[in-house]
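Take a look at the following structure, please.
With one protein chain removed, the remaining protein chains of the complex are shown where they sit.
Naming follows writing order (A, B and C), and every chain is counted from residue 1.
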Amino acid sequence: MTGLPLSIDQIESHNAARREALQDDYDSLGRQLSRRGQDIETIKSKVAAFSVAVPSWGAGRGGTRFAKFPIPGEPTNIHEKLEDCAVVQQLCRITPRVSPHFPWDRVEDYQALKEEAGALGLGFDAVNSNTFQDQPGQAQSYRSGSLTATDKAVRDQAVAHNIECIEIGRQLGSRALTVWIGDGTNFPGQQDLSASLDRYLDSAAQIYAALPDSWRMLLEHKMFEPAFYSTVISDWGSSILAANELGPKAQCLVDLGHHAPNVNIEQIVARLHRFGKLGGFHFNDSKYGDDDLDTGSINPHQLFLVFNELVEAERNPRDGFNPAYMIDQSHNVTDPIESMLSSAEAIAAAYVKALLVDREALHEAQAANDVMMAFQALRRAYRTDVTPILAMARAEAGGAIDVLDLYRDAGWRERKTQERKAVGLGAGIV
Amino acid sequence: MTGLPLSIDQIESHNAARREALQDDYDSLGRQLSRRGQDIETIKSKVAAFSVAVPSWGAGRGGTRFAKFPIPGEPTNIHEKLEDCAVVQQLCRITPRVSPHFPWDRVEDYQALKEEAGALGLGFDAVNSNTFQDQPGQAQSYRSGSLTATDKAVRDQAVAHNIECIEIGRQLGSRALTVWIGDGTNFPGQQDLSASLDRYLDSAAQIYAALPDSWRMLLEHKMFEPAFYSTVISDWGSSILAANELGPKAQCLVDLGHHAPNVNIEQIVARLHRFGKLGGFHFNDSKYGDDDLDTGSINPHQLFLVFNELVEAERNPRDGFNPAYMIDQSHNVTDPIESMLSSAEAIAAAYVKALLVDREALHEAQAANDVMMAFQALRRAYRTDVTPILAMARAEAGGAIDVLDLYRDAGWRERKTQERKAVGLGAGIV
Amino acid sequence: MTGLPLSIDQIESHNAARREALQDDYDSLGRQLSRRGQDIETIKSKVAAFSVAVPSWGAGRGGTRFAKFPIPGEPTNIHEKLEDCAVVQQLCRITPRVSPHFPWDRVEDYQALKEEAGALGLGFDAVNSNTFQDQPGQAQSYRSGSLTATDKAVRDQAVAHNIECIEIGRQLGSRALTVWIGDGTNFPGQQDLSASLDRYLDSAAQIYAALPDSWRMLLEHKMFEPAFYSTVISDWGSSILAANELGPKAQCLVDLGHHAPNVNIEQIVARLHRFGKLGGFHFNDSKYGDDDLDTGSINPHQLFLVFNELVEAERNPRDGFNPAYMIDQSHNVTDPIESMLSSAEAIAAAYVKALLVDREALHEAQAANDVMMAFQALRRAYRTDVTPILAMARAEAGGAIDVLDLYRDAGWRERKTQERKAVGLGAGIV
Partner (left out) sequence: MTGLPLSIDQIESHNAARREALQDDYDSLGRQLSRRGQDIETIKSKVAAFSVAVPSWGAGRGGTRFAKFPIPGEPTNIHEKLEDCAVVQQLCRITPRVSPHFPWDRVEDYQALKEEAGALGLGFDAVNSNTFQDQPGQAQSYRSGSLTATDKAVRDQAVAHNIECIEIGRQLGSRALTVWIGDGTNFPGQQDLSASLDRYLDSAAQIYAALPDSWRMLLEHKMFEPAFYSTVISDWGSSILAANELGPKAQCLVDLGHHAPNVNIEQIVARLHRFGKLGGFHFNDSKYGDDDLDTGSINPHQLFLVFNELVEAERNPRDGFNPAYMIDQSHNVTDPIESMLSSAEAIAAAYVKALLVDREALHEAQAANDVMMAFQALRRAYRTDVTPILAMARAEAGGAIDVLDLYRDAGWRERKTQERKAVGLGAGIV
């Protein structure tokens, strides 16, 4: 890993200047936790073992149908994206894997790509197929759907693309295929709602059949967008019933922004685990719809409550517990590297807070219907400032105590602005 | 049925005065439908075969936690409620069954109650249990839940109550038990979300075991209220997974007001049918939450789209198609009889409009991805004024052409105001 | 107007083949309305006087951030868009004006453009400015806002663009400027929420100062998108307070898809009228967010209730009643001409149904708190099938009885597919 993008010396001197203050905060928190019967070192070691993937496309600026505003130095191919993801991983130490997207990340030689990533300290996570856009030269159009299209030729093309993604993923060392489709309708009557699902199940079964034994197929549901009247896999109910029909390797993926307003997402997580189908997460945050905002920026308490279920699930694994974690955000107004750094920290913080819950006290209060004390068990953990634990774990793993400060000091984006070609205007589709 | 509540003569003279105008409208619509390739008489005969149950509690005024405003002449016991339901049925001819609720409708002699109803032209529909309120003298409180309570004695009491309801229903000629529980939490952490469902499944299995072979157990989900953080059976996903665990006699009941904002309910209907678990409906309308407004008063197009799925399902019954229909509304500001009359008509109108959809044209357009023509097939049916078909079917069955006019002319409520004892103020629970 | 796009002969023969059936339906409805005390001819004459504008951009296919799927024969410049709008107007006869958008519709000679439109039977409606996208060669970027940007140079550019739009509009015969900005934030803290509004008011005042006396400035609010945490003009409250500060020529524009879930839009319409600031509408429909679906396709009853307020407002004009009506939809899956034809009919139908409300009966029931009869007054009007009135008015004005049938028979799109250059793939911005 001599190819790490940032200077190790710079990180070390950054940390040296902050270590005394961090040690004071860490020790203080350690004493407080000790008074609460918890060992800060044990918690820290769990952070050290935690990781979350980042998506290759997350390294670029996102946009809306109205416009995209690119930034100078933005990556424009998978090689540059890997480089940016390596910066994230070098600084925060909990994002060691990149999730690629095809055909966006298509290259000639995937073995070479795997080695290129490895040299940057990165591996590959779940592969993502794309049947919601048409590509130049494509034989069939997805304008009327993909895996659920009425035209068999379209479905066949979409199935073949997913199978090709599995093949690429195999070369990259992936172990999962994530399937999200935009299929649905914009008008009542546009399609038969049941027949669309039948076609989905038929297509998905063909993909499932091509899945290696050690792989998982992660089904991602979404309430709406790009379809605005109905969506074939719109909710966790549709998703789990489909996963049940497909078989044990099919599981459900929860994107935090893909639900109806007000829905209790942490209970959906609990339900999916209860029925053996919790496959993983796309982390982000939202206020209105699939806003794809930075994780924890809008409702960090909800993120904590999700991790509270995950920690409970890990302790009570029923049919196993092995969710795939990924950040999936649209970085419309920030430097994507900064957003991924900030979000990775928010995710780890939610996890640590969930670890801090006194589960014995919680379960006792639940059993006794002592509502206030059950709530306080969560509240006490949530209000703890776990920053020192995260920073210490990061520093011990070679990362930076203050990831954003160091990233800015390093001048990475300015350097890349010189090196990389400019991105054109995203004119928007209104 | 000499015991019908309203004068048959009055209905006949009411109809006589309106028949000529109705015939003109009916004939005109018949010619229009004929030009569209449809036979009005066939449609009318389907209306004649259609029915929807009314709930005994619907005969009284509803209220909110803030207040209830009773009306003079309101019924205060099951006998008076049956009388009012008989008025509804006599006028509209499509509400021949009453759904009772226990312990609200408890009597000494259920055989006598069945005969009393029969004399009024009524039978009994699904029985409803109540474990969301405490009753005077009850051994255990439902304050911390019922079927999902942590305390086994509470769960046992709730299970026993449901089994008692089955027994009562057997005597009344019912064939279904509807189970709705308010169990859930108001605070994060209040209960273990998975363990609550485990307890639900265990309790429900005991009830299921007591179900006669010819019966169905209808599971009713609801997003929120009375629980405001989480609800154990909160959505169709939880409901169908529970029904699957319980067995073939367990099915899901859809209340139109029990969903998250913006959710596509007609697709939920299609999904439940697709997976063999569409048990029935509680019809009402809502704008914000479980508002329990009059069916079709807020979004009649959605009601039509639900019936469009039902008509599709009937033509493509997969594992059978036999949903139980019921009105379930809270009549806070109207005379309940008038609301039930108006709502029964709205439901029948939605059904007739769904029957009017040119399904061949629809399916062709769907197959060809001709979005506009698929939508127009629905739109053409929806915009048709089916009032003459409903009125004609009603008149031919002995009901009134204009149900509200006749009801008012009959002076029923004024008479009952003299006869019945006054209801006290509902002070509300804030 | 010898330049009308479709053959008048073809329309006439189309109508001739359908006139007898239409006459039957029209006469039948006339008799029914007469029995209800209403004169069908009077209603028809109001339809003949009704109109709604179409937006130039509505002639093209829309899309989402994920993809746009163009159709063959799509217009790619303002001249082709005018042609397509002329087809809509020739067939439906109630869309005589086009609302242009700058810089999208920029030409060298606006006088010539006005004449070109006139020859097609079209005039121009409100001009729309665009400060939510960057244009090639633009001095300042709108990446951090436009009228509310912290950088004065950006605000100045945005103000100047709006003033240029007024100047263009003057040449085109417009009388209104519609101002919608996407300004807002994606993160808590990103901007000072009050200072942003201060800057908006300051910028808007400069535009207002450039407004000719006979013009109106229409402020369009929107809850979210493209900004996903906060939007400067997010709701009707912000909009009307801004309009009040600006002065009498500033009014509020209601887009039906720009509100929070569950909001009672018809009451917002009533409030804006009550306080003298109801400026106009962007008609469309939505199920989830700003879905920009075809008007009336999802919730036609809501559209009727909006028109019910408009008819009330017209009868009780307080400070005047003169709203600007426009269709504003994103035609992602249909031929835009067909969607505009279908939507114009849906709008006119809602208007006619509102005219059919027996307002004397309604007001009497309201005064007497006779809830059911007040509701029935609306319901009776809503369920009426007003298709024959619309078709008759259209045919008498030279339009087609069945607009979609005739459009398809005319082969317009096929012809344009030969003549127009192809549109490239819209790759989407994720």
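Criterion: a contact is a pair of C-beta atoms (placed from the backbone, for glycine too) under 8 Å apart; a residue touches a chain by one contact, two chains touch by 3 or more.
Predicted model only: the values in this text are computed from it and were never measured.
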item: Displayed partners of the chain not shown (whole complex); value: A, B, C
item: Selected from A:245, A:338 or A:396 as touching the chain missing from the view; value: A:338
item: From B:330, B:366 or B:384, residue that would touch the chain that is not displayed; value: B:330
item: Which of A:41, A:198, A:385 or A:414 contacts the chain that the document leaves out; value: A:385
item: Residues from subunit B at the interface with the omitted partner, ascending; value: 57, 62-69, 132-136, 141-144, 182, 185-188, 190, 223-226, 228-229, 261, 286-289, 291-294, 297-298, 330, 332-334, 425-430
item: Interface with the unshown chain - residue positions in subunit A; value: 21, 24-25, 28-29, 31-32, 35, 261-262, 264, 287-288, 294, 297-302, 333-335, 338-339, 342, 349, 371-373, 375-376, 379, 382-385, 387, 404
item: Subunit C residues touching the omitted chain (full complex); value: 144, 150-151, 185-195, 197-198, 223-224, 229-231, 234-238, 240-241, 259-264, 266-268, 270-271, 273-275, 301, 305, 308-309, 312-313, 316, 362-363, 365-369, 371-372, 374-375, 377-378
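The rule is simple: only the chains that are shown with their structure count from here on.
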item: Most remote chain, CA-based centroid, reference being subunit B; value: A
item: Centre-of-Cα separation between subunit C and subunit B, whole angstrom; value: 39
item: Whole-Å separation of chain centres (CA-atom averages), subunit A against subunit B; value: 43
item: Where subunit A touches two or more other chains at once, by residue number; value: 143-144, 185-188, 190, 223-224, 229, 261
